[in-house]
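Encoded as structure tokens, the structure appears first; notes follow it.
Just one protein chain is left out here, and the rest sit where they should.
Which chain is which? They are A, B and C, in the order written, and residues in each are numbered from 1.
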Amino acid sequence: MTDLSVRIGDVVAKNPVMLASGTAGYGPELSGGLDMSRLGGFVTKGIAVHPWEGNAPPRIAETPGGMLNAIGLQNVGLEAFLEDKVPYLNRMRTADTVVAVNVIGKTVQEYHDVAKGLRGCDAIDALELNISCPNIKEGGIAFGTDCVAAAEVTAATVEGSDKPVWVKLSPNVADIASMGVAVEEAGAAALSVINTLLGMAIDLEKRRPLLSLGWGGLSGPAIKPVALRMTWQVSQACSIPVLGMGGIRSAKDALEFMVCGATAVQIGTANFANPNTAAEVVDGMTTWCDERGIERISEIVGTLNA
Amino acid sequence: MTDLSVRIGDVVAKNPVMLASGTAGYGPELSGGLDMSRLGGFVTKGIAVHPWEGNAPPRIAETPGGMLNAIGLQNVGLEAFLEDKVPYLNRMRTADTVVAVNVIGKTVQEYHDVAKGLRGCDAIDALELNISCPNIKEGGIAFGTDCVAAAEVTAATVEGSDKPVWVKLSPNVADIASMGVAVEEAGAAALSVINTLLGMAIDLEKRRPLLSLGWGGLSGPAIKPVALRMTWQVSQACSIPVLGMGGIRSAKDALEFMVCGATAVQIGTANFANPNTAAEVVDGMTTWCDERGIERISEIVGTLNA
Amino acid sequence: MPDSRSTVLENRDLGGGVWLLRFRDPTIADDVGPGQFVMIACSPPYEPLLLRRPFSIQRVEGDVYEVLYRDVGKGTHRMTKMQVGDEVQVLGPLGNSFTMPRPDETAVLLGGGVGIPPMVALADALEAAGHTRWAAYVGVSGIVDEGCFVGFDERWPNDDRVRRATMDGSIGFEGHVVAAWLDRGITGPTRAYACGPMVMLRAVADTAGTHDVPCEVSVETMMGCGVGACMSCVIENRAYRDGDEAARKSMSPYDRWLLACRKGPVFPSDRIVLDDGGFLH
Partner (left out) sequence: MPDSRSTVLENRDLGGGVWLLRFRDPTIADDVGPGQFVMIACSPPYEPLLLRRPFSIQRVEGDVYEVLYRDVGKGTHRMTKMQVGDEVQVLGPLGNSFTMPRPDETAVLLGGGVGIPPMVALADALEAAGHTRWAAYVGVSGIVDEGCFVGFDERWPNDDRVRRATMDGSIGFEGHVVAAWLDRGITGPTRAYACGPMVMLRAVADTAGTHDVPCEVSVETMMGCGVGACMSCVIENRAYRDGDEAARKSMSPYDRWLLACRKGPVFPSDRIVLDDGGFLH
């Protein structure tokens, strides 16, 4: 049987399939009886140094082949996270599932503070820096669209942390490869590609946006071609591992990201349509590799003939 | 009955529905018996000063809710265009359908030259500057992602032309509003928003891109939320009219773009799935306005409560 | 070649993945040269659907449960096409339940339109628990919607405890369910339960408040996952909005918005803000 394990820097995942931040809460929300021990990894909902309210509803809207969300990073804050959520994450670690904590902040200092606050927490394998959330009025997106700011927040977090720092890039840029290079140089251990595309949906009769914030982040199959292209561009430009995501629903989708340069993949929106997606992707990968006599799945990473 | 006419600067269209560049050839290719006189306007396939080859096949691939294309702007060139294609465009003018010629080039000079070459051609109401085509290896996209370059090519074309110059913006940027402002200041008469998003699709078994070029432009319903958001942003930032497009399939879609600030709309990919889309959109708009007692469709432009 | 509609005459499986389609279409068949082809729309262009849709369980009998729904959009319209024998992926049961009344309390059940199903479920549960002291006020716009009454009609066809109301008076009481309730009057210990449009829930909560009647409402927010994972289904915490400065300061901002799929869909009516800025019906 194929060896599905992959290395994301110093972190070894037993398979390349993770749940994406914001689509499975802090773990206990894993839905539909999905067995977390099947997962290669799990990324928590974003955590800030203080609790955040998030946006007023409506927070989601369905669009052709995708969905918009503007949750606004409602989160319990660092303290409650350590107290209430970490125990469950420990169980995941025991189940040999990589745990990454998605980190958010409004200032460089806040990112740094979360990283520091998570020091010594053994339940966690890595931080994933969300510098690309389009759903808050301040912060977030600004870091994600400017190379200098992105490098700065990365460096500050790396400095504060005792764990590898993955940086999640925004697709709302002209040149995502430069962003990747900038944060790699600033000390990122891996790159998560991509967060959501900024989009809008409206209620024609009421002549107002469907989301209370006005706009939101587009995810799901609709964005897969953009995500695949960016995964390829970033993995070509950078030498640290890439975690690919955007519209993955099947093993075939996931394998396409790996061929385009992703060492591992994350699954987000598809969890809502089918809570068992991640397990099915792991199974499908196994079969696909077995049928083709692929010994280690890591062999296929970045093998695209382009 | 509602007055469907709209003004795009000095150009008056009898209704706000146009066919988007590259999806209906030079006119005779209007498919499925669509009656061109129903159209508010028509934008030709891109025209360069010299004929271009375009890319090797495959040039298209279907994606979830959308499609990728990398035609590569195969075109007959200015001379053949004037000789072979203009006669048909004249018939469109007679039918009271606005005609815009999509202009492409590899250098500022080439854009200028096409504009000059089209001087005095009465079959044409406006030029649409394509500074945003992602499907050629050189030129095109570079102009579309840099404010200074975009302003320069706009100014040069305006200077060379005796017609209003519409500029078609690329969505592959962090801040499309600034692009709009830059080309407005350079003399653009209107803004076409948006061209395609850069994307990729691959053949997993062959481990190579589905398109010969490697990547292509994503269009269709999948990109509608992005297009709607950009239409809103650009129309808020600029004072010249916006032509909205991206995934329009129905009157409801088209009206949403208008509520978000588009004075008129263009329909592209949907023509392939249903060649009669544009006529159906005009009919649907009429009914919608009639039912709501809207006297002039232009009243609804930009009325979003956001 | 105008676009045309061809009628499928036959679609024969020839084995090995090969199929034969035969169409009738005079327009196309009229003048065909050998080597010509057609472009077939394999399906009409449509909205792809990703997210599941939440529905209350109206009734359970043995291993059968039922759902009452209104065709209001993409998802529900597709549901109307489900065929007997189809297998449908369903996640549930999800969320919390109504609190049972004290034995001395009259349970007042108020349901509007497709908000009636949870009231049917509650009436069934009350009966099962031997709590027969309940009254239901169920309302729809008019005779056109009377299908919404099916849950009560089937089990309590001529029961005095069920009062049907229509806005146009075409069936039962003329007016909304709160008016129907007040029409009968509130006597003795009472506990109210409601599900329906936001404007109705607000009226129920106000009335319950005025009469000091404990009240629970089931809210129908937009839901992405139904299990607490996406944080989309929120409703505002009243304590956060209306509490004084000190009270709010003592709360975490995280608790301003409550997840309806996990903490709800049933809430004490005074715990939440029954106002979504007009976003929901």
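Methods note: a residue touches a chain if its C-beta (ideal position, glycine included) is under 8 Å from a C-beta of that chain, and two chains touch if they have at least 3 such contacts.
All of these numbers come straight from a predicted model, not from anything done at the bench.
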item: Touch with the omitted chain, as defined above, among B:V43, B:M67, B:L129 or B:A264; value: B:M67
item: Residue of C:P54, C:G112, C:G139 or C:G172 in touch with the missing chain, whole complex considered; value: C:P54
item: Sole residue of C:Q83, C:N158 or C:S250 that reaches the chain not shown, by the stated touch rule; value: C:Q83
item: Hidden partner interface residues of subunit B, rising order; value: 22-25, 28-32, 45, 50-54, 56-62, 64-67, 69, 71, 74-77, 80, 206, 212, 220-221, 269, 271-275
item: Absent chain, residues of subunit C that touch it; value: 1, 3-11, 13-26, 28-50, 52-57, 60-72, 74-76, 78-80, 82-98, 114, 118, 121-122, 124-125, 144-148, 150, 218, 223, 225-227, 265-266
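Everything below uses one rule, namely that only the chains that are shown with their structure count from here on.
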item: Most widely separated chain from subunit C, with each centre as the mean of CA atoms; value: B
item: Separation of subunit A from subunit B, taking each centre as the mean of its C-alpha atoms, in whole Å; value: 34
item: Inter-centroid spacing, subunit C versus subunit B (mean Cα positions, whole Å); value: 42
item: Gap in Å, rounded to a whole number, between the CA centres of subunit C and subunit A; value: 33
item: For subunit C, residues that touch 2 or more chains besides their own; value: 47-48
item: Multi-partner residues of subunit B (each touching 2 or more other chains); value: 64-65, 221
